[in-house]
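Showing chain A:
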Amino acid sequence: MLKPNENMRDHERQRRNQKLARAASVLGASLRDKIVPADLAVRLLEAVIAPGDRVCLEGDNQKQADFLAQSLIQVDPEKVNRLHMLQSVLALPEHLDLYELGIAELLDFSFSGPQAARLARMVGKKQIRIGAIHTYLELFSRYFVDLTPHVALVVAQSADAQGNLYTGPNTEDTPAIVEATAFKNGIVIAQVNELVDKVPRVDIPGDWVNFVIPSPRPHVIEPLFTRDPAQISEIQVLMAMMAIKGIYAEYGVQRLNHGIGFDTAAIELLLPTYAESLGLKGKICSHWALNPHPTMIPAIEAGFVKSIHAFGSELGMENYIAARPDVFFTGPDGSMRSNRAFSQAAGHYACDLFIGSTLQIDMAGNSSTATLDRISGFGGAPNMGADAGGRRHASPAWLKAGEQRRSQQPGIPRGRKLVVQMVETFREHMQPAFVAELDAWKLAEFANMPIPPVMIYGDDVTHILTEEGIANLLLCANAEEREQAIRGVAGYTEMGLGRDARMVENLRDRGVIRRAEDMGINKRDATRDLLAAHSIKDLVRASGGLYQPPVRFRNW
Partner candidate 1 sequence: MEWKSVVEQLCPDGHEVSQAGNLIRGYGRCGPHTVAVIGTTNHTEVGVELALAMAAAVINVIHDYPARPIVFLVDTSGQRLRHRDELLGLNGYMAHLAKCVEMARRRGHPIVSLVYEQALSGGFLANGMMADVCAALPEAEIRVMGLAAMARVTRISEERLSELGKSSPVFAPGAKNYLLLGGLDALWEGDLSACLMDALQSIDTTDHRRTLGHERGGRMLAYPVVQRVLASA
Partner candidate 2 sequence: MTHSYYESSARARIAGLLEPDSFHEWLPAAERLTSPHLATLEQPAAFDDGVIIGRGSIAAKQIFIAAQEGGFMGGAVGEVHGAKLVGVLERAVRDRPAAVLLLLETGGVRLQEANAGLIAVSEVMRAILAARAAGVTVIVAIGGQYGCFGGMGIAARCASTIIMSEEGRLGLSGPEVIETARGVEEYDARDRAMVWRTVGGKHRYLLAECDVIVADSMDEFRHAIVAGIDNGDDWSLAALEREHQLLAERVQRFGACKDGRDIWRELGWADPEAIAMPDNDEFVAAAHGHRAKNI
């Protein structure tokens, strides 16, 4: 006689076994070991996905399980419907076609970059229901709590007949997804670019994988982190100088994460020149949680960098990474092993500083990339750009920031992560970066969100850096000072023009606001000549010819 709880346990397992039996009968002799021919992909999906299933479709801001996405939209909505989709990133049109076709109805996700506008339109027309918008770490975490996938559709570079997967340098989200699915009665299907006798290394063990489909085309992958040095402006050089001298050197920042914009690319390219000239080599920027930005090559070659752990890889950087196993995490095959979940955790807990750009900052220091007509989500920035309340180990930068905080708000000694927002006061087309109210409020109202989608909360931000200077919010005694400190670097935006000039001068006297000249930086020195590379080609040369940029970035 079975006990009731054992009955429940068996239910899930039986359900999976029924699905696998259905798949076996549909595929018949076409199934060899775990290999399913591409032309049977749709039938396989119909066999293993039941109405209402939670389906995780892999895809992030770089690699995409695009063939499986294209197959999923071809299933018969009579058989497969009401799906609850789990996705790190909505990147492909198919990801939203699912809802128009009546295949899926509910979505939990993290980031939607390229589909943000269409997603907003579909939410407006009630064609799609959003469960929640997460950070990457939150979404991965929920896979292990209440959003465990019934079926995971993942992507890898190659596989063998036993289903061992090789992801190459773009391992990214795959381990987190597969682990949650495979160990909780789920089914894992992988699309691969090629079948091999023996994978170069096992990134996902074969007994965690149920089916492998050789894709007719290599999966889509985006070079998201390549910034052409030719496009860095002299204003960005000036801001980078302030970041290095006014923050990195000031706190002795050794462990950090950078955003992906041109502002931070400028910092990377100033390390072997400007930072070196200040004698900072070895004193700052040794350890990174970072994608392999091509603009890091000169700093790596100059001996600035001791280690980089990456969320994902970057197209064209493969050979360079393989040649620098002293810096990057690489496998026995020579290629990098990335892991988004671990790198996000590293960025949150092991880094002393996050610096990145944003679209809008309000007078409390809250920042958001939300605009009215786009639901773009969060990605990883909120976890990078947040003080890690659970952190206990100390470092000089962390302690100094904590000390500065306690100078204004006494409390028990503890440290503080440095969270820096780096923005020009106006973006292109004269869009102000400083606003009275974030567009996030209106978006929340429009999309019926419980709270406005704030990327980084004001109380997590320690510094705001603009071309006008640095506001150190740690040193502000109260909300009023904080607001004036922000206005004091908000330039000619309406918020900046509305400053209390006397109070701003007082804050400057106290070092809460620092201008370039206060840091001993001559604005005339802020020229592109300071950049360690002026073009993509310079980066290739710095890499000794190992970096092979995608054709769209080349001019030779």
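The rule is short, and it goes like this: a contact is a pair of C-beta atoms (placed from the backbone, for glycine too) under 8 Å apart; a residue touches a chain by one contact, two chains touch by 3 or more; residues count from 1.
How these were chosen: all candidates are chains of the complex that A comes from, given by their letters.
Source: prediction; values computed, not measured.
Within this complex, chain A is touched by candidate 2 out of 1 or 2. Those residues of chain A that touch candidate 2 in the shared complex are 230, 527-529, 534-535, 540-541, 545, 551-556.
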